[in-house]
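Below, a portion of the complex is reproduced, with chain positions unchanged.
Letters are used for the chains, namely A and B, taken in the order the chains are written, and counting of residues starts over at 1 for each.
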Amino acid sequence: MTHSTANPADRVLRVGDHTFDSRLFVGTGKYPDLEVMKTALEASGTQCVTVAVRRLKLGVPEGKSLLDYIDRQRYVLLPNTAGCFTADDAVRTARLGREAGMSDLVKLEVLGDKDTLLPDPAGTLEAAATLVGEGFTVLCYTSDDPVVARRLEDLGVAAVMPAGAPIGSGQGILNPNNISIIIERATVPIIVDAGVGTASDVAVAMELGADGVLLNTGIALATEPVRMARAMRAACEAGRDAFLAGRIPKRRYASASSPTEGTIAFAGE
Amino acid sequence: MTLTVNGEATTVPTPSNVEDLLRRLRIDARQVAVERNRTLVRKTDYAATLLVAGDVLEIVSFVGGG
C-alpha cells in the first residue's frame, strides 16, 4: 500500500498555478550540513522548498552551493524575503529572488522587529499589493490576525501563511481560535507558517483545516533531522486525513466502546 | 572606475557592463541575480547594462532559509 492510494479522495493543493500532492513546505536553513538537508527534504516528501536571497560572497572560490543539493525537477523553489523590515526592501529582495530562481513564487515576509520576527502588518500589506501587481504568486507570511488575513486575500495573494507562533520558537499553534477563524473565512489556501516544534503541532494545524504547513527549524535543529522530517510528513498526512475523516465530538463523560449488555452474570446478580 | 559591489568598493575597467563584472568576479551568471542602484537588472540585459562610477551593485544567490 502506498500513501497515494491510501488517500484516494483528497484533492491536490493549488497555490496560484502550482499544484502540490504534498501539503508540507520545508525550509532549507540551519541544517547540520547540506547532505543532511538533502536527505531530510526527501524524507519530508515536500514538493516546495523555501530559500533565502543573500549576497554572494565575493572572492571566495565557489564550492558546492545550496542549489547543487536541490533537485529542481522534484522541488519548486520558494524564495523568501526573510530579513526584510520594510516593504521596499522586501520588494527588491522578491524581484532578485524571482530573477535568480526563474520562478514567480515568493514567500513574502516584512518583519516588525528582530525580537519577535513577527510581521509588520502595514509593510506586509504594502509589499503584497506591489508584488501582486507585478505578477508574483505571493505566499504571504502574516500574524494569526484574521483581519489582516482577509486584507491580504482582498489584495490578491495566492496563499495566506499565518504564524502559529514566533519563527523558530517551537511553541506550536498558540491561538487555534484565530487560525480556525482565518480558515473558515478563507478564499485562498491557508498555510500555517512558523512556530512548529514537533509532529503533533503539524497534525493540529491540519486538523484545524489548514491547507498546508511550512516549517524549517523544527526539522533542521532536531537531534535527528531526517527522522524528524519523516515524522512531519506523517503528521501532515495524519492531520489532513483526520480533518477529512470527521472526528468524533468531545464529551465530558465516558461512552463505552464495548457492549454494555450481554455480560455474564455478575456476583450479586 | 570604482563601484560598490555587495557593500565593498570594487574597481573595474571603464567601460564595463554587468556581464563583464560577473566574468571578472568569476561568477556563474546562471545562479545569481543582480540589482543596480536598487533596480533589478534582468539577465537578458546584462550585456547592455553599462556600469557608471559610483554604481551600487547587489549580486545575490540562494542560501538556506525558511
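Heads up, the rule we're going with is that a residue touches a chain if its C-beta (ideal position, glycine included) is under 8 Å from a C-beta of that chain, and two chains touch if they have at least 3 such contacts.
A quick note: this is a predicted structure, and the numbers were derived from the prediction, not measured.
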| item | value |
| --- | --- |
| Full complex expressed as chain labels with copy numbers, beyond the one copy shown | A x4, B x4 |
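In this section, only the chains that are shown with their structure count from here on.
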| item | value |
| --- | --- |
| CA centroid of subunit A to CA centroid of subunit B, Å | 33 |
| Residues on subunit A engaged by subunit B in the complex (per definition of touch) | 27-31, 34, 37, 50-59, 62, 65-67, 77, 79-80, 82, 92, 95-101, 167, 214-217, 220 |
| Subunit A contact footprint on subunit B (complex, rising order) | 5-8, 10, 25-28, 31-35, 38, 40, 42-43, 58-66 |
